[in-house]
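Every protein chain except one is present and positioned as in the full complex.
Chains: A, B and C, in written order; residue numbering restarts at 1 for each.
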């Protein structure tokens, strides 16, 4: 049996997922939709599927699932529409920038009983996943301090920043999810600090470019996230988990790992340039997991609730910056 | 225009190449041949091509090239047959275990004017290729000492050893090719030392399992190869190039690069388990290069002559072990 | 001219300094005082100086300076006494656990015009000092995020904890000083989180064992400190400075840097076991700097004010934990 999928949105990340599907034995991309016909056609040609409108896709009876890679402000509606049709839904983060809208959407999904998987790709990075597995295997004992460093090589365009929901909802959101993934229990308190250091225009667009967040669980575990919208040495993505019995680290990755020694010292090349190459394996593993959700009926993971909690952490961080205090996640979630 | 290829031999390495072809936009696998029908069928099914006999493949008029992944003793005949048909030929190393047979085969290829590419996959490893590029870019000045370490995780089956031509022709041959690739000039002298340390039965099969080879060029550049048929820590594949202006190293690769620190120390996981995973990217790049040879008419590289020279180095090494002296490559080539 | 020094307190750290003095050409230890006569005698014997009471030492006319390595609650009085005598004073941190007492003491020192150097040894670690130098040389551009990790191998005795002033004043104090050293501008805001995770008895002694502190400067630079009173893999001491043009890291140090590769993976030994070996070079450099302060008349650095500011950061951190909010250093300093 082949799992039949449709792709909504043929932009950069949509293409990544189309390629991932093509590499999975038991899955097939049957249709692609995009307002830009050229984008849709390119994917359709490359991966041998047909171009269709979203309405047409909604009408494909034997379709098993959709991948939503459209702009953020369309996510919640599309999730609801396809969940109600009983299709499995994979959606790029976030469900929505508004917490109440997310809650309402997840309620619809729950009622429809359709599986919803969120695109937190980093959980599928082989190195991060190996850290998680080692924690579960007891390699570091009780987790006590988690430290996540994530720096983008450069600022996104300001038009993107304007619709992104801000750095906490757009960039740190991935680290919030990884923090929850690694801590293995829910975060209760959030302290955040945010600055504009990369480019003063970021402030004009009501955003920050450099943030540090410290989170705690009910029993005192601590997790620190450091983010910057700039890194001259490549895409900085690493983490460290410290526990009662030891420490686990997942170091940065580089496409070419040679070293040149000369009178300047010992030099290794830059890191990956950005997420498309750094997380290439993670994207493929993520889509394989989504296909398994359909073919084997496993629970989707990360699920819609993971998107909700990560967004709640972003909201708490924003509130913490505004009010200069530790914010309880419950304050944000209960509103 | 799509480059049409056929696969002769559907064993392990044949399957690797079939998968590589499937990932190349402008290429298509049209037929596969294997005496074991199950093997051929599996490839045919997985990659959507037909099963055919070698004779049938020879009759496909619009075929552009073949990949020869059959047993070694069939290589030279198949190369000659398809070269005479004007097809581009990719052949797994070696052309033949006998130097005279290789020379004769290459003569046929030359007369036929068909491109012949040899499967020295390591030249396409992104790390080794980056070292070569850095040498060409002058990063280490004049190359003076090259050091290559290659250790297999374990002994192959004795049935394989019996038909392999011995460790120098079977295993070290890859390092001989990489030595030539990195030195950038021809090797003139060879000194070799060979022992049986891994398993005494290797001696009963007239082979060695542990060797060290030192080679020199006419102007005194030195290259050392260290091989073992055993490595408890994974597939050990690295090299170092020392020159007048600096040193380049390509370190070992591992599938998961995390580190666990505890009371035992700081531990990173084992290396790749063997060539299928270690050189996965290299195999894909190699086949892309073969396709470009056909579609763009570029010269095949590594070519048949590279196979000849690597085999000559193996012959010289064997002679050096037997006679306990430095052997000139010209002694071997001129016979 | 030889710089004549006396040692007050012949415990562990006093012995480290006595040895450092013995290795400096232009300096001599002339006397040592300690309530435990055996301790004083051992140092006197080993380093060829006389045992004396503190009163006797105060009476040595040609004495150039003293090193105060006595219990914390005697520091301020001894600093004042010897400063008034016009002697150069080196004092182990802290001047006092009470901020007002420190201020009063520094006022006495200022009036006396005597040089006072504080024992923040880590500034003299060759690796940390090289990071600072590289920052000053502009290697990372404008500093934006500093991250300091410091974990002790194990809990100190509870009797020590009871008089230590708590983890922020006792352990984090070193990191507060290094933060100021690296940031190159004054810290204005402090957010801290503190837990008891290592041993529940720490709570009974009104202390914490696991803390994370985030500090900011007036223009938004961010600095994170992560501390634990436990690390199974040795004494964890490293830092990272991120700036507009790059990142500098000072990695952990180990006494023996070999690696064993086998079927368990690739293992390097544990880190240094604690500060006596980890910072051996730093202690020697620190005392050389103190001697230069006397022989060359250079300003002492780190000076008494550095002790004051580091303590203020500790006070602010404690207040932040208590009140769950970002505390301005000015709140603490102005009281």
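Please note the rule applied: a contact is a pair of C-beta atoms (placed from the backbone, for glycine too) under 8 Å apart; a residue touches a chain by one contact, two chains touch by 3 or more.
Given the structure is predicted, the values throughout are model-derived calculations rather than measurements.
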| task | Among C:162, C:259 or C:273, single out the residue that touches the unshown chain. | result | C:259
| request: Using the definition of touch stated at the top, determine which of B:113, B:157 or B:220 touches the missing chain. | output: B:220
| remark: Sole touch to the unshown chain from C:28, C:60 or C:134: residue C:134
| field | Residue in contact with the excluded chain [from A:85, A:104, A:261 or A:301] | value | A:261
| request: With the missing chain put back, which residues of subunit B would touch it? List them for me. | output: 142, 144-145, 147, 149, 151, 189, 191, 193, 195-198, 210-212, 214, 216, 219-222, 224, 226, 228, 230-233, 236, 242, 244-247, 324-326
| Hidden partner interface residues of subunit C, rising order | 23, 25, 46, 126-127, 130-131, 134, 139-140, 245-251, 253, 255-263, 269
| message | Suppose we count only contacts with the excluded chain; which residues of subunit A make the list? | response | 232-233, 261-270
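We take it that only the chains that are shown with their structure count from here on.
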| field | subunit A and subunit C: spacing of chain centres that average the CA atoms, whole Å | value | 42
| task | Report, in whole Å, the distance between the mean C-alpha point of subunit B and the mean C-alpha point of subunit C. | result | 58
| Which subunit C residues reach two or more other chains? | 232-233
